[in-house]
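Data block below; observations after.
Entry: chain A
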Amino acid sequence: MNGASSDPVLSVRDLTIGVGRSAELLHGVSFDILPGETYGLVGESGSGKSITGLSVMGLLKRPLGVTGGSILFQGEDVLKLGRRARRKLRGDRMAMIFQEPMTALNPLATIGRQIAEMFVVHRGMGWPEARRKAVEALESVRVPSPEERARSYPHQLSGGMRQRVMIAIALACRPDLLIADEPTTALDVTVQAGVLELIAELCKAEGTAVLLVSHDLGVIANMCRRVGVMDRGRLVEEQDTKALFENPLHPYTRGLLAARPRLGSRPVAGRGRLTELDEVVADEERGRDAPTLTTPRGSRLEATA
Partner candidate 1 sequence: MLRFIIRRSLQMIPTLLAVVLIIFVIFSVVPGSFISSLMAEGRNVMNAEVLAHLNEQFGLDKPLPVRLWDYLWGLAHFDLGISYRTREPVWNVIEPRLWPSIKLALTAMAFAAAVGIPLGFLAALKPGSVFDTGTMMLAVSGLSVPEFWLGLLLMYVFALQLGLLPSFGYQPGSIRHIILPAIALGVSPMALLARTTRAGVLDVMNADFVRTARAKGLSEPRLVRAHVTRNVLVLVLTTLGLQIGSLMGQAIVIEKLFSWPGIGSLLVDSVATRDIPVVQGTVIVIVLWFLVINMLVDVAYAAIDPRIKVT
Partner candidate 2 sequence: QDATPKDGGKFVFVAPYGNAITSLDITATPHTQDEIVGKAINRSLYKWNPESGKPELDLAESVTVSDDGKTYTYKLKDATFHNGDKLDADDVIWSYNRLADPKKALPGAEQMLQIAGVAEYQAGKADHISGLKKIDDRTVEITVINLANPGWNLMSNYAPIYSKDYPEDQLASKPNGLGPFKLANYVPGSKVELVKFDNFFEKGKPHLDKLDIMLMGEAPARDVAFRNGEIDANVLGPVQYEAYTQDAALKDHILEVAEVYTRNIGFNPKIEAFKDKRVRQAINYAINKDLIVEKLLKNKAYPAVSWLPISSPAFDKNAKPYAYDPEKAKELLKEAGFETGLKFSVTATSNESWGLPIVEAIIPMLAKVGVTVTTDPVENSVLSDKILSDNFESFIWSNSSGPDPLKYLTCFYSKTPQNACNYVKFNNADFDKLIDQAGNETDPAKQNDILRQANNLLEEEAPVWFFNYNKAVMAYQPWVHGLKPNAMELAIQDYEDIWIDDSAPASRK
């Protein structure tokens, strides 16, 4: 923990998430995010990154629920807030961007309306004014011809554009905390870079703190000053990015870094084997107790099995 110049925006303490009361998916995770800071959360699929983000927003769906710990947002434990107060926070002071830009927007409402809604709900504006602000917001995320775009529907936009719209929505009320859950994984590589840059730039300008969830170390390296590594429901390591890459402490982190081929690292002649995770870290060393409940993310068909 480095000496904080100011109080953290978000302070997650011993957060435990479970299914009902029986199984734990997240075991006592703690981290802080300082104002204006971008904090990265990496880890492999199912390690609990998304549910961490969702629990901060208060969007966990039944049967999932927070079973212990606290989430201090600007010093206030949001878990103790009433539903109404919690809702007031959402979108206004903390916002979230999701992974899948194709389905995250209401297909039946115009882009403009979906952005403007933020101003109506949180700023009490009338629709015409909110709509004007929405166009401005679109402009700020560099959507070309924003006037026109405000009138289009999500399906008329490309994936990258939609993700920009999502950013516009999330940042509309200038929140203090933005949770970006794999915001670019579904996008083409060439588009990814642009979207990430946009997030970084806007948040910097507004001093918004960002919790960036990703499984891509490249993305994290690019964006974050500090990184937390998650493995099977635990935060196993937290370091400054540079330090992490240079000197990973936890064996799992080491494995993660080693397993990835790096561009330009191949010798001109021949090709070497990649380092596999379990060559670096033995299973016993890595997992104390594995999370009890894992549903493989599966296809629809699988559910019929």
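On the choice of candidates, all candidates are chains of the complex that A comes from, given by their letters.
Side notes on the structure shown:
Throughout what follows, a residue touches a chain if its C-beta (ideal position, glycine included) is under 8 Å from a C-beta of that chain, and two chains touch if they have at least 3 such contacts; residues count from 1.
All of these numbers come straight from a predicted model, not from anything done at the bench.
Only one option in 1 or 2 touches chain A in this complex, and it is number 1. Contact residues on chain A toward candidate 1 in their complex (touch as defined above): 57, 59, 84, 87-92, 95-96, 98, 100, 103-109, 117-118, 121-122, 153, 155-156, 166, 169-170.
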